[in-house]
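Of the protein chains in this complex, one is absent; all others appear in place.
Labels run A, B and C following the written order; every chain starts at residue 1.
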C-alpha cells in the first residue's frame, strides 16, 4: 500500500543533483544517485521496487541522457524482462546549459524507456510563463510539458543556478506527489497480462 | 465519478476506423470519429470532457498524424487554455502501410500533445513477440510500447487487415480499461494549480 | 544546374512569416506561403521541384506543426510516391510563444518528413549562446541545432519579435545557402534506385 516516491538521477557536475534535491523536496521523495560509473547500489534498486512513483533525472549531454544514466537504463533490462515496474508512475527532468539544447530529446528517451517498462507517465502539468512580462524567475519559464527542464549557463557554478528553475523543480515534485495521492490507487496492479 | 473511456480518431480509408473499433471493444469505450475536414462534433467534445480516459488514434501519413487529426489537436487549444483535460488518462494508436513507417513519431506527437494538456499517459504494457517462433498473428508482434501500432499493406482493403493486429488492438483497449479501473481514482483532480 | 533555394512556410498570425522573411533574406531564397486552408498554389509546387534546397517553416501549435502545414505535408505524398524531391537539401524552422514549448518536436516532424522524401538535412550549424553573459539578443540564444527556433511571447505583436531571433534567422538562411554553394553538387541525382 506504499505511496513512496523516489528520484533516480545522475549528475555530472552537481547541477542536476541540485535540481533532484528540489524535486525531491517537493515530492517528499528519497534521492537515489547513480554514480560516475553508471551504477546504482542494490539498495537503490530495492527502493525503486517498493516505490509507487519514480522520477528520473539526467543532464542532457549532446542531445540525450548521460552515458551513466543510459547504463542505468540498460541495467534495468533485468527488471524489464519481468515487467517489475509495471503500472508505477514515471516522470522525468533534465538540465543543460542551453535554453533548449535538445532537452526534449532526453525527456522523450525517458518516456520511451518508461513505456517499455509499462509505466504510466506524468509531465509538469504547468502552464508556461510565455508572455512579455514573463521572466526567468517565473514558474515554467522554460515552457516544458513532458517533464521538467532547467537551464544553467555553461560557466555557472552549482550555487549560481536560476532560483526560478529550482522553484519550478520543487513545484514539479509537488505535482507528482499530488498525482500519486489524488489520482492513483495505492498499489500498482501486479497482473502481468493485464 | 465517471470512469468513461472514449476513443477519438480519424480514419482516411477505414483501416484506422477498424482498429478504433477493436480498441473500443476492448476498452468498452465510445467511438468519436473526426470527419474528413478535421472536425469533431460538439457532442464529441462534451464526451471527452466527461471521460476519465481518452484514447487518440490517427493514421500515420508521411511520418505523423493526418492533417485532419492535427486540426483536431489545434482546435483543442481552447480546452488547453483552461487545462480542461488535466489528469485524465491518455493513450494512443496508429496504423500505416509500412511495418515501421515512422509510426513512433505519431505516437510521440500524441504523447507531447497529451502532456501539454496535463494528461497522464499509458502505453501498451505488452511484451513484444520478438523470438524466432513469433509471427504476424501474435500479440504485439509490431513490438510497440508507447502506444498501439498496426500495419496494413498499402494494397490491402479494410477486410484484409491482420487479425493479430486487431487482437492486439482489443487487448490494448482492455489494458487501458484495466488501468482506469485498478490504478486510477474515480475522478481527475480539477485543481489547476496542483 | 539550379542552386535555387525556396522557403515553404505557413504562418497563422504573421510571426512565422517574419521569421520566414529573415531566413529568405539570408538564403537569397524565394518565399512560398501555404494559405490558411493548408494549400500551396501550383506555382509553389513547381518552384520546389526546381529548387536545390527547401527550407520548411511552421509555427508550433500544441507540440507540432500547424494543421495547415501538415496538410501540405500530406499533399506531398504524390511527390513522395515518385521520390521527386530526392537528394534535395532540406532544413526547417519554427516559432512559438514558449521558450521551449516542444519546438523540437516540430523540427523532428520536418526531419522525418524530409527523410521519407529522401532529402538531405542540414541544421543550424551554430554554437549556442549559453554562458552567463549570453542574452536574448545573441545568436542562437535558444540553443537549437536540428533547425531554427524562435520564440515570441503570446501577447507580442509581429513588430515586437526579438531582434536576436531575427538575426539568428538570417544567419541560418545564410548557413543553408553556404552549404548549397560550397558543399553540394549543382544538381541532385535523379537516379531513383541509387
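The definition used in the following text is that contacts are C-beta pairs under 8 Å (C-beta built on N, C-alpha and C of every residue); 3 or more make two chains touch, one makes a residue touch a chain.
What you see is a predicted model, and the numbers here were worked out from it, not measured in a lab.
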Which of these touches the unseen chain: C:9, C:61, C:93 or C:145? C:145
Given the contact definition stated above, which residue among B:23, B:63 or B:91 touches the chain not shown here? B:63
Selected residue (touches chain absent from view) among A:76, A:95, A:134 or A:178: A:76
Looking beyond the chains shown, say which of B:87, B:115, B:144 or B:168 touches the absent one. B:144
For chain B, which residues reach the chain that was dropped from this view? 63, 97-105, 128, 130-132, 134, 141-146, 149, 151, 153-156, 160
Considering the entire assembly, which residues of chain C contact the chain that has been omitted? 83, 86-87, 89, 108, 111-112, 115-116, 118, 120-127, 145-146, 174-175, 178-179, 182-185, 188-189, 191, 194
Touching residues on chain A - with respect to the absent chain: 38, 61-68, 70-71, 73-74, 76-77, 80, 102, 105, 108-109, 112-113, 115-116
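What we mean here is this: only the chains that are shown with their structure count from here on.
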Can you check whether chain A and chain B touch via the same residue numbers (shared by over half) or via different ones? same
Interchain centroid distance [CA atoms averaged], chain B/chain C, Å: 30
Distance between chain A and chain C based on Cα centroids, please, to the nearest Å. 32
Please report how many Å separate the Cα centroid of chain A from that of chain B, as a whole number. 25
Indicate the residues of chain B shared as contacts by at least two other chains. 108, 112, 115-116
